[in-house]
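Just one protein chain is left out here, and the rest sit where they should.
Coming up: subunit A.
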């Protein structure tokens, strides 16, 4: 059982998934920030 968990931990890409989500969020927020600036001008 614990070996299964260890293998799972070895193969997982949850850090990658979280990282790309954060990256996407950063892009979206940057875009939105400048868009709001555009709307307000």
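The rule is short, and it goes like this: a contact is a pair of C-beta atoms (placed from the backbone, for glycine too) under 8 Å apart; a residue touches a chain by one contact, two chains touch by 3 or more; residues count from 1.
Heads up, the rule we're going with is that contacts and distances are computed from a predicted model.
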Inset, instruction - Could you check which of "Cytochrome c oxidase subunit 1", "Fatty acid desaturase", "(2Fe-2S) ferredoxin" or "ABC transporter permease" matches the UniProt name for the chain that's left out? - result: "Cytochrome c oxidase subunit 1"
Inset, instruction - By the contact definition given up top, give the residues of subunit A that touch the hidden chain. - result: 9-16, 18-20, 23, 26-27, 30-31, 34-35, 37-38, 41
